[in-house]
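Scroll down for the structure; my scribbles are underneath it.
Left out: one protein chain. Kept in place: all the others.
Here is subunit A:
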Amino acid sequence: MSDNIPVSPTMAKVRLTLFGVGVVGLLLGAYFLVTKQNPMQIVGVAVWLLGAIILHDAILSPIVLGVSVLARRAGRRVSRVVLVIIQGAVVVGAILTLLVVPEIYAKTLTPANDTVLPFDYAIRLGLMWLGLIIVTGAVCALYLRRAARRA
């Protein structure tokens, strides 16, 4: 990617330093892992790392791709600004959902005491989506009214 950009001598030095820092970091990380965890645990870490890469590259990316294709198809019928607003709202809601779903699950595992995971996160997540829909609807309506007035 960086092929067509010339590299100045200073930049080359900075680069070398960064590579040095990088290698030291990787070695330290490996050292801490190997000295503090037993082989089975290290295998566990490796499996999680691999799982994260696979989850990202093989599952999430194609899903995102599919969704954006759908959105773009809809884009022919709907105002682009409205589409961008709705897309943004869905993404924000999805991120919050991703963070809260494991929390809902964790709460089913009997937390250590009443001050751990004190809320009803499922209901709150539902209310969040409701609020998001209302706010997004209002923003879109506002935009469309303004656009209509301008036109």
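Note that contacts are C-beta pairs under 8 Å (C-beta built on N, C-alpha and C of every residue); 3 or more make two chains touch, one makes a residue touch a chain; residues count from 1.
The working rule: contacts and distances are computed from a predicted model.
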Absent chain [UniProt protein name; select from "Acyl-CoA dehydrogenase family protein", "Probable septum site-determining protein MinC", "Branched-chain amino acid transport system permease protein" or "Molybdopterin-binding protein"]: "Molybdopterin-binding protein"
Residues from subunit A at the interface with the omitted partner, ascending: 1-7, 11, 14-16, 18-19, 21-30, 32-33, 36-37, 40-42, 44-45, 48-50, 52-53, 55-57, 61, 64-65, 68-69, 71-73, 80-81, 84-85, 87-88, 91-92, 95-96, 98-100, 102-103, 105-106, 109, 111-119, 121, 124-125, 128
